[in-house]
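A single protein chain has been omitted from the complex, and every remaining protein chain is retained in its original position.
Moving on to subunit A:
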Amino acid sequence: MSAAASSLGPGCLTASAKATTHFHNSHNAKAVSLPVSANRNSNHTFFSFNSKVLAFPPPLSISTKSSSSVKTAVAAVDSDQISSSDPSDNNKQQEAKRYYFVVANAKFMLDEEEHFKELLFERLRLYGERNKEQDFWLVIEPKFLDNFPNITKRLKRPAVALVSTNGPWITFMKLRLDRVLSESYAAESIEEALASNPTNIEFEKPEKWVAPYPKYEYGWWEAFLPPGSKEEAKV
């Protein structure tokens, strides 16, 4: 009935349909889904994922060029496997996978940035709707931080990291959160990648809460802790 719906509808549908097909691929770096024309007119700026922060694998279309980078190639293959609907992770634990993360103090991540909670639940809902295996977690006091002295010296503790195998998504989260540090690492198994030190998380009640709604409840993040670490984190 409405003008918008009738005139805009077809366009929306096309866009939506397109987006679905992309989605299943798009969580690995290979299928960042660059339009063909992008490849054509791209120069080094286009593919130089030169951020100090993230070195995610280049699109597969040019992987021949960068085949010298063994690690990158492995990561690309791995993330490809994750995106397939094969749930048997155990078979792949021999191969190193690339994990990307943003990290900041727990208060910032879990207490102050309420939109962060909304983004994570939105993504979880989407993964449920599309039967996609979860590839992002919250890690409280992650052990992998020991390998990043340049990060830990600037970090208030306890720290919380958002970890994902989806590099571009972590780049997006860095853009959104801004006040976070970002890096990546390789790990042999998911347990190793997401290992954490038991920590008690406590937040003081905000001095003045003037919002016309209650705060999100303490503990909302438990849905995102790595499997098996939930008891530990509650200590």
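FYI, a residue touches a chain if its C-beta (ideal position, glycine included) is under 8 Å from a C-beta of that chain, and two chains touch if they have at least 3 such contacts; residues count from 1.
Here, contacts and distances are computed from a predicted model.
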Q) Given the options "Elongator complex protein 5", "Eukaryotic translation initiation factor 3 subunit G", "Queuine tRNA-ribosyltransferase catalytic subunit 1" or "magnesium-protoporphyrin IX monomethyl ester (oxidative) cyclase", which would UniProt use as the protein name of the unshown chain? A) "magnesium-protoporphyrin IX monomethyl ester (oxidative) cyclase"
**Q.** Identified contact with the non-displayed chain, of A:104, A:139, A:162 or A:190
**A.** A:104
Q. Contacts of subunit A with the missing chain: which residues?
A. 1-9, 11-12, 15-16, 18-20, 22-23, 26-27, 32-35, 37-38, 41-43, 45-49, 51, 54, 56, 103-105, 108, 115, 118-119, 122-123, 126, 129, 154-156, 168-169, 171-172, 175-176, 178-181, 210-214
